[in-house]
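With one protein chain held back, the other chains of the complex are shown just where they sit.
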Amino acid sequence: MFALQLALSGLAQGAIYALVALSMCVVNRATTVVNFGHGDLVMAGAFVVYLFVVLAGLPFVASAILAVALLFILGVLIELGLIERIKAGPHIGFALMCIAFGYVLRGIARAVWGREVLPMPTVFNLPPVFLGELVITADALVIFAAVGVLLIAFFLLFYRSSAGRVMQALCQSERGAALVGINVRAFHGVMWGVGAALGAVGGVLVAPITLLHPGLGASFLIKGFAAMTLGGFGSFGGAVVGGLVLGVAEQLVGGYVSTKLIDITAYLVIILVLALRPNGLFGRAIAEKV
Amino acid sequence: MRFFLIPLAAAAIPLVANPYTQFMVNLMLVYILVAVGFNLVLGNLGQLAFANTALFGIGAYTGAMLMAHAGWPFWLVIVPAGVAGAAAGFLASVTALRGIRVYYLAIVTLAFGELLRWSYIHGERATGGTDGLAVPRADFFGLALDSETARFYVFLVIVTVLVKALHNLLRSKIGRAIVAIRDNELATASLAIPTGRYIVLAFVLSGFVVGIAGSLFAVLIGRVIPESFGLIELILHFAMVLVGGLGSLFGGVLGAVALTALPEFFRGFPGMYEMFFGGLLIVFLLVQPRGLAALAARWFPALRERYYRER
Amino acid sequence: MKYFLSLLACALATAAVAEDGVTANSIKIGIMGPFTGNASSYSKAEIGLDAYYKWVNDQGGVNGRKIETVLEDYACDSAKGVAAVKKLIYQDKVFMLHGNSCSAVAMAIKPVVVEAGIPWVIAHAANPAISSPPTKNIFHGVPVGKTMGVAMGQFVSSKPGLSRVAVISHTDDWAKSYCGPAKEYLASRNIKPIVEEAFERGQTDATAQTLKIKQANPDFVIACLYEAETAIFLKDAKKFGLNVPVMGTAGTDLENTLKRVGDLDTVANYYVPHMYADNLDGPRLKKYADILKKYYPNESLTAFSLISMGSAMAVVEALKRAGKEPTRDKLITELDKTKDFDTGVLAGHITWSPNDRDGVKEVAVAGFVKGKPTVLKSWGKPL
Partner (left out) sequence: MLELHDVSVSFAGLQALRNVSLSARGGEVRALIGPNGAGKTTLFNAITGYVPLSAGRIALDGKAIDGLSPHQIAARGVRRTFQNGGLFPELTALENVLAGLHSRIEASFTGILFGSRSARAAERAALARARELLKSLGVAHLADQPVKSMSGGQQRTIEIVRAVAAEPPLLLLDEPAVGLAPPLRAQLVELIRRLAGEMGIAVLLIEHAVDLVMAAADAVAVFNGGVKIAEGPPAAMRADPVVLEAYLGHG
């Protein structure tokens, strides 16, 4: 019972990690860039939703949609205005650029809110649900539902629609795609937008249950990395499973070993995976496909 | 010998500085080591390693713990601090050698640094936990380092020696091998250069220099606390190297001096620090990716980075 | 240029009065706080402090002199902290220091201030080691963590039949300054925590912690957590049927916690140490909240906001007593004459002497009684 309850709570956490990891994966697969500023996009999503809910007084769902749309635009702008312009330089440049814009976002959040710690009013004030002896909060249910719907929509779009097939082709070979007349720049912009928007959903979902502060993104970046690494870098399905596994692992480590270790589970996962299975849990399956 | 003119000129600083400006100058000296050490891996070797704050922290904690717990004098802990940093650098290089993918090194070293910080927080008995560890009054071969001026001269000598050694190194077969690996690792091996060995060497040397910087930092601040070695510090290190000039020793010095001093001017504006550093990085990446050093070399060709020496 | 100007200003100042930082019509006080960075929410204490000094000036100042505050930010970073305090002492040449929120940084700063010999009243940082053993020039103006922890421990142990205590805590400096002394106090009464769980800042789920605490079956839980995490823990406790009283810290506000948790039922059993003489929005504190509002209209009021005003009053009193020609030595002597000083803000009175610089030794505890936040003397006994 203890283990099951831990696993259940872990899955709810993991769902958010999965979303963040997936959103980082989208950017990575499409543009080969690993976005070290992604945590700050998650933070930005949370802050924007706060703005709309608390300051503009909009309902949560409407605010969430607006926030995600804004972050999509921000993602496109970052790609076209910053990343695309340093294409010619070394790869280190991309990483530094991502860190830089993330830092600017953090600075903006800090300049606007400064010393204030921002509590969001509770959004889903519903009683917890009991499944036998297991308990699950309404917050967790909402997260499950939102992430589930998004994941299904994403995978359908990417693997089943014709637009998705074009995207897949582009991920395989940019040069080929350019020859066939596809606008690679626009594609990169859109994928950055999608990545930022998905990341923002993560921020939107945690906003009601955590305290908002400008440094919020850092831990999501690490969890996203850990989930991605676990799932084999660049694999969408792997990122999702990796996120869920990480969420459950954190709770189990906390429950059975020490709660002090919860915060570093992600780091341990990264180091262990790279030491033992550098291609992630599903590395082999992916290698065979190529 | 022209090299030594700069530290010689700097030796006059205490005549015009008050203890505050002197402290800032001492901090600059520490960051010069941080930046030139980091630059060796990031700029010269071209490896995206995020371990620099970890190396810095290991050096600081090693120095502080040896002084506080084992009662060693300052002059005796400098080398162990460097060795501890070098050992951490070695660990990072092992990952770099395995680095099948460009970003793995970055992620692993990031995780490594945060794990270390966690261990500083939880290894209370040795590290003092979040409260940090007080560094006993340092003395350098009997000379008490209790004034900023005394610290300045000791730091100046250490920094001069290390930077000069790196300067020699970069203008030798070793420096060329390291840069060659960055430019084309496969071709480097075709010239009978053992690339793996030089990758390890660059990481180890970088760790050594940054580890020593850590021990100087510990003595300068008088206390080591885990918060000093987090991600914000890492971004400062990145900014120093990039703004100064990736792969340029002189650039590292320039970046360290500029970015230790600049933030002093906009203290107290919330968010300004982050926006300034983020904005600075963006501007340099877009407009001047080779940093201040390249700008300076345009005006003074003598400052261009060379990987050989005439004399 | 700036440097030479300050030299010039200094030369002029020295011409007028002997002591640094005092001119014919001003006294310079350096206020260092973490105004930026991840811990900037602590700096609300220094903002409140600055507001109070501004208000003092509008009431006519001290002995005909206006208080000139110099705010220095150190972002809760040790290097910046040392730089800031050196700048205040040697470049701005302030008369005294009043400030500091981060304990670890305060410990780094301490040797610098001791060496300079300049009076320093600690505005907010709670580590008792800053002010004790006493040094010539350092005064603690808020209850130290130990006082707070002892109050927490006393309250917890005043619950009849108490034997099993569980602890859930962040692993940072701030949390330790509360939980550490509370545990020490309980240990002195032979009560050892049956289980200690870590719950880090930013985590959004406390399932593992709550379940483990519940399995240990405690009578009381001590929670050294920030507001958001406190709310998460209280919600999880209710969810998993952990129905025991919870002792929190002064960093959480009862009303805010109620707002975050959403229903009274979940917080009905939550208690916090209370440093103030009244509820934050109570009538006795209204005057001070209004002072803050007047000089910082956009600043929201939190549990940190008014905490340093008490020591500011003590400083103003001592400065008045130090007379027309204040020197640092005179000020230190006068500060040491502060006895049982009722600030009207803090629950405890301030008493300093050369042998004891831990100025505030009493803290109350507050909890919900019949749905209203109420200050309590001990378990079940309102003040």
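A, B and C are the chain letters, set down in written order, and residue numbers restart from 1 in every chain.
In this text, contacts are C-beta pairs under 8 Å (C-beta built on N, C-alpha and C of every residue); 3 or more make two chains touch, one makes a residue touch a chain.
Remember, predicted model here, so these are calculated numbers, not experimental data.
Counted over the whole complex, the shown chains touched by the missing one are B. Only one of B:177, B:219, B:280 or B:296 touches the chain withheld from this view, namely B:177.
Remark: the omitted chain is touched by one listed residue; of B:188, B:215, B:228 or B:260 this is B:188.
On the side of chain B, the interface with the absent chain consists of residues 164-165, 168-169, 171-174, 176-177, 179-180, 182-184, 186-195, 247, 306-311, using the contact rule stated above.
Criterion: only the chains that are shown with their structure count from here on.
With chains as nodes and touching pairs as edges, the resulting graph is complete, every pair of chains being joined. When chain pairs are compared by their number of contacting C-beta pairs, A-B comes first. Farthest from chain B, judged by the mean position of CA atoms in each chain, is C.
In whole angstrom, the spacing between the mean C-alpha positions of chain B and chain C is 36. We define each chain's centre as the mean of its Cα atoms; on that basis chain A and chain B are separated by 32 Å.
Residue numbers of chain C whose C-beta contacts span two or more other chains: 35-36, 38, 40, 171. For chain A, the set of residues touching two or more other chains reads 110, 114-115, 214, 260, 263. Against chain C, the residues of chain B that register as touching in their complex are 18-21, 23-24, 27, 121-122, 129-132, 134, 146, 217, 220-225, 227-228, 232, 264, 267-273. Listed in rising order, the residues of chain B touching chain A in the complex are 42, 46, 48, 95, 98, 100-104, 106-108, 110-112, 114-115, 118, 122, 231, 235, 238, 242, 246, 269-279, 281-282, 285-286, 289. Of all residues in chain A, those touching chain C in their complex are 2, 5-6, 8-10, 12-13, 16, 110, 114-117, 119, 121-122, 125, 128, 135, 137, 206, 209-211, 213-216, 219, 250-252, 254-255, 258-260, 262-263.
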